[in-house]
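What follows is a set of notes on a single structure, which appears directly below.
Certain chains of the assembly are absent from this excerpt, and the rest are unmoved.
Chain IDs A, B and C follow the sequence of writing; residue 1 opens each chain.
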């Protein structure tokens, strides 16, 4: 890959802004429209937003940590940046496509690199009919919520909800309930990554449920379908010693 | 116990109202103020509300199922009601007392027969410092929520959140997280029933959390203490073949 | 596939023997050496043994249930057998190859379609160093045992040990501990199916451990490596309505 023309975006935080200034002093930056690669400065949340915002450009993104967590990010430095970009490993992250119908009949589409999650928005528990590839698997999942998570997202909300960590490159997705009440002790499933999952909200007015694809939220949904979208992956760059693959894998052995 | 003077309360549902009419036709009813015993017609939610509403009277409550679930309820019938009341088993259910301070500095008290639960009320995960008997146990629990549940409540929300079912009469309470993110894989604790649990919400403005004692909700809390209140138990009557003890116990073996 | 020449093998059980007699009366059978397909009559254990015994022939195997469980088996019938064979779906099951060194320094090789499992053989817990692809992941896993399971085996011993069910066709394996003592609450990992797992037994004389690949057992091992062997898969036939894929998948939703 050629990384001659470098663009840089940053979050609003002072620390990220200051990183941007240091970067601009160290090497020439171009607008995203003219760039070969995007450098993103901020935390994990900002990198995720950057992936969404610039997905259509097809440009690789190299994140540097100027925020919190930093799971998806490389270390910040202005030195030898071109060399680091050239030696970085490229990961393709395929998003999930959520198609959600809200209670007013409107249809909403959004992509998710981590997870598509449904969550009750009142004190009433959610009642959800779950189908996989057109076949009913659970007639009525009574729960706080339920999600479909990618391998990259498996260490995020999915892990909190007691879902399995999935190595990057696996051809499976996690279907994970949040605080399931019935069926008793149902703790989710691994799905082939080609699966289409349909959630039908039962009694959506009395038991309102919101859906979100990463941070895009749709209020009061009645029907949500989720499937991997193979058409346009995000392209993320990692320093060899900060391989995302290794970090996700390693999460399984932390104690 | 003498059950000469019977009061009856019912939920709003047509089915419960109709039960009330049938009961009134079958035997003389008195106002609660003059009664020895209260019959409650509805579902589990209504029985729980009745327990809260009439706790101060000290009267035993005999629930009959005219609603959903019916975990805490006896079967509905108008026949031989006095005999059934006399042969019923009496359970004492000790509530938890929640003392919650909201972000405006106000103090709120409420009782809970099932659980005192904290839950995030935004997309930001809750950050909670957890102390037991004045000693810090978790400096920062990152989660969707956390609860203290009684044995009677252990089969309710606690079970959804992967908490243990606790036999009635046990001298322990369940401290159970909801979708814990950190510490990784922390799945709660059993506490002596005399324990005082304190939850301190970290960053309560940026990461708002609501607290609830059964259905009494306090918005945006900063500090919540929970402990069993031994002073005034609810007194619940069960037919010998519908023993609450047996039903909670049996939940552990369902499959 | 041509299924002109049919061989049949059966377990020792009277029910399987009787099935064999009925089959021989219904259609001409040939020795395995001359056959296009092998019919196996018995239970799941017998089918697994048949897969091992005839793996080298490369012949497809069609199991019919004359025993217990029957997870891997089709229904028994003598009617329209050729038609059923022709409409059956073919599954390729790749075995794991176990290479185990026993305490006397001898080296043992065996294949496993379900799992390679290590288990303590005394009252002393096993102490196992775990490496994946040459990199140490756990310096000392204190446990009753530990296993690597295939998707096909994920509903067997792996499930008992609280491991995840893995859909057939997934490119992952399960690394699952049996009663892990330390690290506390470590509940295993999903591995890329290309991973090489190495188990080194610490204190093998004082803390003896046996290894088994399906039913092949090696006593008192000191070192065991496990990896998928892509060279020679077993070929198993399933009636369309008894798809192994569907059955394994469905196990995830049973309740």
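The rule is simple: contacts are C-beta pairs under 8 Å (C-beta built on N, C-alpha and C of every residue); 3 or more make two chains touch, one makes a residue touch a chain.
Quick caveat, the model's predicted, so the values are computed rather than measured.
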- Task: Copy number for the full complex, please, knowing 3 are shown in place.
- Result: 4
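To be clear about the criterion, only the chains that are shown with their structure count from here on.
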- Cα superposition angle of subunit A on its copy subunit B, in degrees to the nearest 5: 180
- Central chain, going by Cα centroids? A
- Same or different for subunit A and subunit C, when you check if over half of the residue numbers at their contact belong to both copies? same
- Task: Let me have the rounded angstrom distance from the C-alpha centre of subunit B over to the C-alpha centre of subunit C, please.
- Result: 48
- Query: Distance-wise, how many Å sit between the C-alpha centres of subunit A and subunit C, to the nearest whole number?
  - Reply: 35
- Message: Two or more other chains touching the same residue: where does that happen in subunit A?
- Response: 184
- Where on subunit A is subunit C touching in the complex? 137-138, 164-167, 169-172, 183-186, 188-192, 249, 252-253, 255
- Message: Can you tell me which positions in subunit C touch subunit B when the two form their complex?
- Response: 185, 187
- Query: Which subunit B residues qualify as touching subunit A in the complex?
  - Reply: 123, 125, 143-144, 157, 159-162, 178-181, 184, 212, 215, 217, 254
